[in-house]
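Note that one protein chain of the assembly has been removed; the remaining protein chains are unaltered in position.
Which chain is which? They are A and B, in the order written, and residues in each are numbered from 1.
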Amino acid sequence: MDDFWFEFVEVTQSIGDGVLFGSTYALIGIGFTLIFGAMGKLNVAYAAAAMAGAYSSLAIYILFDAPLVVIFIVSAICAAILGYLVYLTCFRFIPVHNHLAALMASVGGLFFIDEVIVHATRGSPLAFPSMFSEAYFEVGPYGIRGDLLFVFFIGLISTGVLLYVLFRTRLGLATRAVAQQDVAARLCGMSIHLTNSTTFAVAGLLGGIAGAMTAAAVGILSPVMILPLTIKGLIVTVIGGLGSIPGAIIAGLFVGGFENVVMYFRGIDERDMYVVALLFIFLVFRPNGLFGKTITRD
Amino acid sequence: MDYFLNLVNTIGIHTLLGLSAYILLLTGQLSLAQAGFFAVGAYTAAVLTVILGWGILPAIGLAMLITGLLAFLVGFPALRVRGLMLVVATLAFGEFVRMFFYNFRWRVTQEGVEVGPDGTMGFSEIRYFAEHGWTSWEVTSLIWVFVILVMAIIWWADQTRSGAVLRAVGEDELAAGTVGIDVTVVKMAAMTAGGVIAGLAGSLYAHQITMLDHHAFTVLLATFAIAYPILGGVSNVFGTLVAVIFIQGLLVEGLRFLGDWRMLLFGALIIVVMNVKPRGLFDSQTLRWIKSVLRLHLSRRIS
Partner (left out) sequence: MLEVKSLSKHFGGVQAVRELDLAVNAGDIFGVIGPNGSGKSTLVNLISGVFPATTGEIHFQGQSLSNLSPHARVRAGVARTFQNIRLFPGLTVWQNLWVARNSTEDTRAEGISFRWFRKSGPVKNEIDAMLEFSGLADKGDELASNLAFGEQRRLELARAAATKPRLLLLDEPAAGMNQEEVRDLGRRIRELRQQGMTIILIEHVMELVMGITDRIVVLNFGSKIAEGEPAAIRKDKSVQEAYLGQSEDG
């Protein structure tokens, strides 16, 4: 019985840690979903741009010896600029209805950013300053890592701010209008390109924060983190339902918890394999995701 | 000479890989799973010749069969979603396969030596060609016989009604349904055919390169696979071949002095081409231009 109890605590503990860490996936998923919602397109280079933001902030932190708090802000701003650049290079000038070309261009963008990072760092991981890593709270048999809790709170605040902007301001209204009816929105005098680039920049802000959060929680930044983050972000987006922000949040936390449980039982080598398998289970049983709308009317 | 032949082999294998994505692209599907099917084909064929001691042709045949079956099975859940979701699903599948082989161990002792796939360490000593005394020329010929065969079959299919049906689905799924085409069946057929060809490419690759490593089957390879037909355009199979020669011959080999910067160039190249020619380098516009130039050239010669 004691063994069972011990096991139970261990499993729930790892689920809890995973859910906290899952907030980074949720943010990346929201970013993918925002861009999809606005343009109906996937920006595969998104997570790479987010990580590049984290790298830039790390560079500024080291070069100027900036205070720790600045890291998240700088990362967000850099990723927003990169997001806008990705929009310009991979989406802006490609015909609207050619989804495949835009997708392909953003895959090119993913490799480009990835390679630039590999070259700039010679492919080796860099230490990333983590915050509150000494802090440790004990709640009954459980322990809560300070850095994870901090990351979770940053994610919570960013999501809150995003939702406020999206549902309580004019900018958010315009974005949602374009997402729902781009022709009608254009007739009402909204500029598609302006709202699209704003969406990319806003998604970039979130991505930059998520990139820095990931690095802060893991303690390092490495180019090999880019692809898994991209894939998990996409998986979260699909599981949550393309275009659904609440879906992305729930799916992000869920994937975070799920992968930790798998890691507990099967080890880190097999972890990502099962996360991907989870996607297929969803594709079979709920192809529209948790909150996806079925598309009607052409 | 061997260096040259290796390049020719690589071009042949990558052409097959590109053609496997080409078929899917005809039906309007962008699949990032081709690297996964390629990997399955490679490991299957290698296990058959190394561990079970099969001949090369039966091994390739079974590998093609298995990857075709796998593509068919993957197609079911993947095709329930459309367009961009399919990209996510196939991307995830490709990574799943890579991670599977990262964890895949099957070691057996043969004549005192341990052989077989060894997880992270990869799968080395795939020595079928060496053990059976194949010369480099014979290996290259084998690969290119398959390349020419597959190109011929696809080119031929494109002249038939089946080819037109594939393209019709790619042009407009809804309209295809309303002229009586069973869109799901067509897409499944394309998916399966793509899997078979990718499996063929993989099984040739395994024996030509003699050692498999999960690093070879990343998203980069999947991107190569779709980049060939996209850059080459889907007007005909030769576009894919030209794109492979351009990327593998010129960009990867020709610019070797640039070192790792070539991959950076690859990313930039895709972005530039998609902006300038969103329908591929060899779209119908370019083809017409080439034809008119050729015609002018010929008529001048005659007169």
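One rule holds for everything that comes next: contacts are C-beta pairs under 8 Å (C-beta built on N, C-alpha and C of every residue); 3 or more make two chains touch, one makes a residue touch a chain.
Quantities reported herein were computed from a predicted structural model and do not represent experimental measurements.
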| item | value |
| --- | --- |
| Contact residue for the chain not shown (choose from B:L52, B:V108, B:V145 or B:A164) | B:A164 |
| Touching residues (missing chain, whole complex) on subunit B | 156-157, 159-162, 164-165, 167-168, 170-172, 174-183, 284 |
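Methods note: only the chains that are shown with their structure count from here on.
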| item | value |
| --- | --- |
| Separation of subunit A from subunit B, taking each centre as the mean of its C-alpha atoms, in whole Å | 31 |
| Touch list for subunit A against partner subunit B, complex | 36, 40-42, 44, 89-90, 93-95, 98-105, 107-116, 118-119, 227, 231, 234-235, 237-238, 242, 269-270, 272-273, 276-277, 279-280, 283-284, 287, 298 |
| Touch list for subunit B against partner subunit A, complex | 25, 28, 30, 76-78, 80-81, 83-85, 87-89, 91-93, 95-96, 99-100, 102-103, 174, 218-220, 223, 226-227, 230, 260-261, 263-264, 266-271, 274-275, 278-279 |
